[in-house]
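For this view, one protein chain was removed and the others were kept in their places.
Read from first to last, the chains carry the letters A, B and C; within each, the first residue is number 1.
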Amino acid sequence: MIPSIIDIAVVPVVIAASIFLPPLLDGVERKIKAIIHSRIGPPILQTWYDLLKLFGKSILAPRNSLHIMTLILMYAVLSITTLILFLYGIYCNSLHYVIASVALFMMIQALYLTIPFVTSNPFAAIGLSREIMIMLINEIAFITAFSLILYFTRGIYTWSFYYTVLVIVLLISSYVSSGRIPFDLAEAEPELASGILIEFSGPFLGIYHYTSLVKRFLVKIVPSYLVLSLFPLDPYIRVVLVIMFSCILWLLYATIAPLLGRSRVDIAPSSLLKLYTSLFAVALILFILGL
Amino acid sequence: MSLEYLKKSIWVFHLNTGSCNACDIEVLDVLTPYFDAERFGVKLVVSPRHADAILLTGPITYESLPKVVKAIESAPRPRIIIALGSCACGGGIWYDTYSTIGGVPELLKILKEHNIEVDGVYYVPGCPVRPESIIYAIGLFKGLVEKKVKRKVKKAGF
Amino acid sequence: MNNDYIEKVITELKARGASDISVSHDTIFVSVESDKLRSLVEYIHNELDCYFRTCGGCDERPINGFFALYHIFGDDKHGLNIVVKTYASSDDPKFPTIVDIVPAADWCEMEAHDLLGFEFTGRRQYRLVLPPNWPKGLYPLRKEVPYNIRPKPSTSGEQISKPTNIAAIPIGPYHPALHEPEYFELYIEGEKVVDVKYRGFHVHRGIEKLGETRMTYQQINFLAERICGICGFVHSTCYCQAVEKAARIDVPERALFIRSIVLEVERIHSHLLWVGVAAHLLGYDTGFMHTWRIREPVMVLAELLTGSRKTYGINLIGGVRRDIDESKKKKALEFLDIVEREFKTLADTLLSIPQIKKRLKETGILPKEDARKLSVVGPVARASGLDRDVRRDLPYAAYKYVDFNVPVYDEGDNMARLLVRVDEVFESIKILRQLLDQIPKGPIIAEDITIPEERMAVSLTEAPRGENVHFVITGRGKPYRWKVRAPSYQNIPALKIMLNGVQLADAPITIASIDPCFSCTDRILVIRDNGEKYWLKLTHPRGGSSCPRSL
Partner (left out) sequence: MSEKSLGKKLGLFKILIIAKKAGRVTRKYPFEKPLVTDEFRGKIEIDEKECIGCGACANACPPNALKLIKGENTFILQYFIGRCIYCWRCIDVCPTNAIKGTREFELATPDLNDLYESVVHDVIKCRECSKPIMTVKAKDYIISKVSVSENYIDLDPDCRKKHFLSSIEKRFSGGIE
């Protein structure tokens, strides 16, 4: 069947959103942080200027690191395609694409962990062990919440109390996995001299930084998709609304981050664990009561 | 290598090579709300790997020389050196003592011996350097302002 | 100063072999044979309960053909200094060590060992001040060595020694948390710090040698001000007071008031700076930005009063170079009101951040008896229960005209050190207000300044980081010997105890909690040349093993 004009029009919007939007949002986030610091702050395109400059630098392979370039490129390409796949899945409202892209997202998280393994630097190793501690709890919460929603609603999303509790769990875990202040232990700048990033320079750093921004955007689409799929909407409006909603989520997180201090690797996981288990317990009780 | 891309986003790695840390505090002061160097795209980074500009304060003592050379070597090209304060520009009040080498002009000679190239050197005098003069140096590098100092040789007249 | 107490001390000292005793101002000068030194030091440090201030070697061969070593003790309760002088022949300068009696003397002895070639019998000696590849036998502080001698600089640093079993994490020499080049090697198991090896002092610039050779009396004020870029005015005031005490110059009242005013302005800016950096280290950048926004008017006030934002340069021997007129006084009071009001609200907000409270409580604990044994100074001492403040114990400049209270906490953890500094900001503002409206009329510099030779004087000031000691022996046109002991010099050894058992994430905040000013301290350098791991047993009961074989 010949795709209608609207189908064709949606594709560039989706691709543009998934490639150009994340660094732009990062620029807006730095602006918000500057406003809270009561200073002017960088221009919105600053993150793009940083990335362009980084790609212009000479290549210094990290000290005694094995084929790092392949891992980074794989990581970059995979995350962009997952983002496009997810948005397309939302557009044509097929559950298979959504589940496939969430699974791909889990692979991206695993890839995100293997890259610092390759560079042998004590700071990178410690940053990585902290990231694993956080991710163990956070990803499991993310997956159980998402699968519980799918299991309970069989794909037909209807509003209910336990539904909102599970979406709240997804919101919290998307905040944590985006590595913002209380949980940016992997790159804790004053403690580990930017932990996992310490050995990358120039293009390596550019791609790695760009991809972590795309991953941040990807992780916000899941909760916004679940919230928006409650309302009957035309496909293309739904895609645009999902993108808008995740941008709003990004800005909301950007205002919360400067208000908190960095937590520690023995406090953060335990407090997260308590939070998630209590929320899941509430969700189960609500489900059993049939609300 | 061209410094064109550097003009929009300068990542600075700060090296205190034996300074009395008045200039280092003014470097931090430049990031605070009143002066806010981030509006020019300047960011303080923590590892020479990420750095474009190596900011040297202090008269480079004998003890810190090996670390300074290693840090400059590990920064990717194009890289520039900014000598901040009287200690870095000319050795400061202790320019000729037994345990300092006398600032960045001497360091450049040592770097030339080890053929480590640098794509630019900027001198910012001051004791301590005012935050505004650091921002003036950033403006000079980005081409927003012109240079004010010039070599003058005056004949003593009546 | 109660003279009968001084008489009692003098008779006691005489009984223990002290000879040619003289008293001037608040200092007792005593000299003793090197074999009776240890018993005298034991008496002073333990029975008289004096704190160890510092010890400095001096090459007096041109004067009397001997090498001299001055041990300086301080009795805060009675506001008294005791200087013990011992001699050694010029061919083999040997002195008995006092490190097992007074652990805090370890670094001063090693500095004399490095810079003057003194041998200390009865202890392990290692190179302290000079870079590892400094030629052997070249002792810079000896009179015949020129101040601008320059051996060939080497660019190959020595390799970091890695004990195999424990992972060693280098923090430094260029670490974002410590905006100064010092090098801590933390041995960690998991993320718990097990041991610390400290080698820093990349900032040794040979200031004392410069003060004895190229500089004249009035020029050293500007050199002393640049020992430390944050608390520089404290050093230049301390130096001026030492020379004025030695030469018996009486400084006009108004100059004393102006000095105290600028000292307190510097204390406010230094404490605000530290609170901002501490917030940054804990990830709370908004706190850093707002604390430094509040600090900016203090810098502008300093520039208004003295002409420069930081290195004020208004101190001369005999007085000051700039006056404070009515308009400046009014503007100063305005600035103080703004700073006090804004910092009050910000301090409450800072203390209500959950992460900051959790990470500062019970981390980096320094127990009281260790603090006493290492005689730590300033906020670190006041946070561990030692009630020491030079402004109240040995009042100098115009501090005898103002009243203020000294905040003391007993927990000794990072939170206590933060609270001490926050309280001290408000105390300083109170002091400044009293000074500003009690300032008398009159000249701001003494008329005739003649400085006789061969006079000795010890002077103390309270820097934002602690007690600051300057010891001067006057010479012709320039000091014969000028010994500086900065506050961080006493506090860094205490880090060994604070960092034990602390999480790695809290190591930077613990190191920064003593507010180390390495450019003050950096006339010394601690290195363990054979890489073997030692263990500091300070809290052991008295007896053989209480000597700190490491550091």
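Methods note: a residue touches a chain if its C-beta (ideal position, glycine included) is under 8 Å from a C-beta of that chain, and two chains touch if they have at least 3 such contacts.
If you're wondering where the values come from, they're calculated on a predicted model, not measured in any experiment.
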Left-out chain, listing which of the shown chains it touches: A, B, C
From A:21, A:60, A:166 or A:260, residue that would touch the chain that is not displayed: A:260
Which candidate, C:2, C:89 or C:345, sits in contact with the chain we can't see? C:345
Positions on chain A where the hidden chain makes contact: 35-40, 258-260
So that we can see where the missing chain sits, which residues of chain B does it touch? 33-36, 39, 86, 89-93, 95, 103, 105, 120-127, 130, 132-133, 135-137, 139-140, 144-145, 147-158
Pick out the residues on chain C that sit against the missing chain. 215, 218-219, 222-223, 226, 286-287, 290, 293, 300, 303-308, 311, 313, 321-322, 342, 345-346, 348-349, 351-354
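In this text, only the chains that are shown with their structure count from here on.
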Does A-B or B-C have more contacting C-beta pairs? B-C
When the C-alpha atoms of chain A and chain B are each averaged to a single point, how far apart are the two points in Å? 38
Touching at least two other chains at once: which residues of chain C meet that condition? 175-176, 289-290, 293
Junction residues of chain A - those touching two or more other chains: 37-39, 189, 193
Chain A-touching residues of chain B, taken from the complex the two chains share: 1-2, 5-6, 8-9, 11, 32-33, 36, 38-39, 41, 43, 45-47, 49-50, 52, 74, 76-78
Which positions of chain C touch chain A when the two form their complex? 167-170, 175-177, 191, 279-287, 289-290, 293, 353-356, 358-359, 503-508
Residue set of chain A touching chain B in the complex reads 30, 34, 37-43, 46, 49-50, 52-53, 56-60, 62, 189, 193-194, 197-202, 205
